[in-house]
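The complex is shown incomplete by one protein chain, all other protein chains being positioned as in the whole.
For chain A:
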């Protein structure tokens, strides 16, 4: 019997375990497998195979029962996910429904999740701006959170590494606040965006308007073809999953690459309960899993564990990993676990119209967008709020028809739409300050269907966010006015934190084990064979979209783990 048990445990033993198959877990899996480690990848959701499991990807608009609208009853049942811009009939199957996975909101927080193999990498907005030392030095310069234990130079080779493989399009703009990378050709600005760029860059020194760097194959290289991916076909239906592999996702890229090594075992439907800590050995030894369907509990073992469950779920798993050594959650000697959660302030946007360049329009579709890098408080503190914001920008021109009347004239009008004025839009992407009072914790009573404590989220905006939002609206309005845009409409209707889908922190990196959870290699200070390389590790939020940085952290940490453990 003892032998049988040993054999069974042996079968459940790997060199490494990766918890989560999203954008950072996929990277951890690829790197571990490529370095020869037998790796178990645990994913709580169902399997989604590239192309095969994209049921809506080739559908025409008329093939959607409700023409892509989410029915009223479903919206009523799932108000949180229904607020997400991408939750439409064509991608609804990739989103977690509120009713299926409840959580506790001490304050309003729209937690948008994708529980399947590939996670939210299927659904992301594919924006990949590098962080710079203006970001990594931010907390030290402006005296908030704790100092990042790394600088840009530590991450640069790993940005290079992940960009080459993922395929990032962009221009080399030469901006210290937005370092250049290993880029494929950029998606061009259109004629009005170029006009705005010229206006702003000539009238506001220090402000830039550039092509946003994005994870699309504008011109694939051999490494992308080797992944089975081809050029992005400008469908801009990315949230359905791309049959061309035109954008980067775990499903199209890292996971099949990891599988090809023969070293990966992917186990979908595996809800991770906790990481197992062995007091005698003084390290983590494995992971407790609950099978999503059978509810059966089972343990898996490995020398190295990568936690990539998604920022808040990585917090949840550590909080739930209790042992006599770590009664308050694995690695939580500092008491900071679950605290200093932050996000991006996306609560304002502004729109306008433009009457110029009416002898031009655009044709086709473009996956990328336009980006205004942060300029506020960049070189020194100059405003009455800390940090700053980047902004998305776009100009487009569409046709519309007079819809008045009934009958033949109406029909004729609908079939002959006319080009209107240019539509202009921008949205803010603000840095928020991590605070101890913005936290997640285990709810004392409520459990989910698998017996896991529900996550209690208590995260809110603060005065700094309000001042920054006001400045964004005032500044953009001024810039729009300068450019001659008309009918400027400010929209600060706001949204709850979370809907930015850039929640970060709770397991932050830092120099000091007394005030942080992870060291500069993303290892838990007090349990170094556990690495956290998703959004949970972030010490501060920057203004840039964070996914590329998670990828770089994951690849860098694997390299370190394999060399040193």
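Observations on the model:
Please note the rule applied: a contact is a pair of C-beta atoms (placed from the backbone, for glycine too) under 8 Å apart; a residue touches a chain by one contact, two chains touch by 3 or more; residues count from 1.
Keep in mind that, in the parts below, contacts and distances are computed from a predicted model.
According to UniProt, the chain absent from the figure is "Gluconate 2-dehydrogenase subunit 3 family protein", selected among "Phosphate transporter", "YlzJ-like protein", "Glutamyl-tRNA(Gln) amidotransferase subunit A" or "Gluconate 2-dehydrogenase subunit 3 family protein". Touching the missing chain, out of A:13, A:105, A:362 or A:458, is residue A:362. Note on the undisplayed chain: of the listed residues A:199, A:233 or A:265, the one touching it is A:233.
Contact residues of chain A toward the unshown chain are 58, 60-67, 69-73, 187-191, 193-194, 233-235, 237, 359-366, 403, 405-408, 410-411, 414-415, 417, 419.
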